[in-house]
Each structure stands twice: as structure tokens, then as C-alpha cells.
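Only one protein chain is missing from this complex, and each of the others stays in its spot.
This part shows subunit A:
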Amino acid sequence: MSAPTTEKPGTDDSRNDPAAPPPAPEGSVVVTVKIRRYNPEGDADEPYWESFDVPALPTDRVLNLLHHVKWYLDGTLAFRRSCAHGICGSDAMRINGINRLACKVLIKDLLAGGGKHTTISIEPIKGLPVEKDLIVDMEPFFEAYRAVKPYLVTTGNEPTRERLQSSADRARFDDTTKCILCAACTTSCPVFWTEGSYFGPAAIVNAHRFIFDSRDEGAEERLDILNDNEGVWRCRTTFNCTDACPRGIQVTQAIQEVKRALLFRRV
């Protein structure tokens, strides 16, 4: 483990240095952020851990800490992020061994008790090829998503006005409409880790979203796809996906509902 020396924030001589980091905010504590690094253009062939000491407020998100590292300590750190409040799905990563969005985990929930020093470990999500640091290749994930025909399939003439749908029918698939395609579920799944060809929870969630939509007529087709070797039957009901979902989707239940629909061919 290498530990680069970090400039002490807010020391007097830093005031005239335009590149100095900002002073540590009042009420902050120093935590260690231990990051799994990998640079395909760097000297190390293999991924390695690197630690940074960062001032953190209890209300900070893990994303704030990553930004502090990138902006003031090591500009080469690479990760994806955009909205910073849990709706764009860019920043899924393994935080202390659990898949989370970095923008939805608050430091206060990670602080070690009893005034002990806190170390937070951050790794890329598992099961997808690592491109650089915390950035993984998302293409296999989106390929599985595309494979389940994630769009409304209808036949016949379109109505002039909207299709009618009762609130109860709308509620039937509400949970799975919340998916933001962050891949936290799929990359928490032990089956996906060992068998990358498995569609994975997110693809099944998005199939569910249409299979149980009363307006849709593509359920049979999708069920056939999911009945495949790499489909729903691979699921071992470990519930990792449900625990990982930052949107609170009952992922395992959705998979079970698809399995049931397959068994009885009735949605």
C-alpha cells in the first residue's frame, strides 16, 4: 500500500499558492480513503490499493471525498459521476465491500465509533472489465439490457388518444420503473461474477417492467428470452441485488415474479 504525503490543508504558506487545497472545513475529521487503483497506461500491471487522508464532514457524501482526492491530491484518479444525488446511476462502486452509489452514502454512516480513525475502502463494481481506477466497461451490462427488448411492444393501430390503464395496472410494475441502470444489482450478484454471460438482475428488472405492463404485448417473447440458459433460472435468490439497489427496488421479488410467469405462462 502506498501512502502519498498529502498537503496539510489550511497551513499559512498555502495562502499564496493558487494550487493549494481549501482549508479543512470546521467540524471535519480526517478519514482515510483507500482506493483500488488501476491505470492501463501506468507502470503497475496489476491493480493496487492507494490511500489518501481527506478531511470529511459527517454530512459529506463519499463522492465529496473522491472529488477532494481528484481535485487536490491526485488528478489522475478516474471515476464516473454526474447528478450527485442518486438518480443518474453513474457512480456505482464497492464501498466498504458493498455496492453503493458514492453520492448516496453519507460519511456519518461510515464513521468508526468511539473516536476511532475511519478508513473507507472503495473499489470498482465487480464482474465488468476495469478500464481505469473505478471506471468499468459498461457495454456488457447494457448489452444484456438491450437483449430483453426493453421497450413497449404493441400490435394493431395506435389509438388517437392515450391508451387507458387503471391505477392498479399501473401500480403492478411501478417498482421496476424506478431502475436507473447503475449496475449495482447486477455487479453484486455472485452468479454474474462467475458467469458473465448471465443476463443479471438489472436486465430482468427491466424485462419485468414491460412484462407486467398491461399495455404491452411482448411478454411471451421476453419470457422466451429469459427462459434461456443465461436467463432467470440462474438466479440463486441470494438477495444481494435487492440489498444493493439504491432505488429500493425489490429486485429479487421481481425476478421471482418473472420465474413464476414462466412457470405458469401467465402475467
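Assume a contact is a pair of C-beta atoms (placed from the backbone, for glycine too) under 8 Å apart; a residue touches a chain by one contact, two chains touch by 3 or more; residues count from 1.
The rule is simple: contacts and distances are computed from a predicted model.
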{"item": "Among \"NADH-quinone oxidoreductase subunit N\", \"Succinate dehydrogenase flavoprotein subunit\", \"Acetyl-coenzyme A carboxylase carboxyl transferase subunit beta\" or \"Oligopeptide transport ATP-binding protein OppF\", the UniProt name of the subunit that does not appear here", "value": "\"Succinate dehydrogenase flavoprotein subunit\""}
{"item": "Among A:127, A:150 or A:231, residue touching the chain not depicted", "value": "A:150"}
{"item": "Candidates A:29, A:78 or A:110 - the one touching the absent chain", "value": "A:78"}
{"item": "Touching residues on subunit A - with respect to the absent chain", "value": "17-20, 22, 39-42, 59, 70-72, 74-76, 78-90, 104, 106, 131-133, 135, 138, 142, 146, 150-152, 154, 158-159, 161-167, 170, 173-174, 177-181, 210, 213, 215-216, 248"}
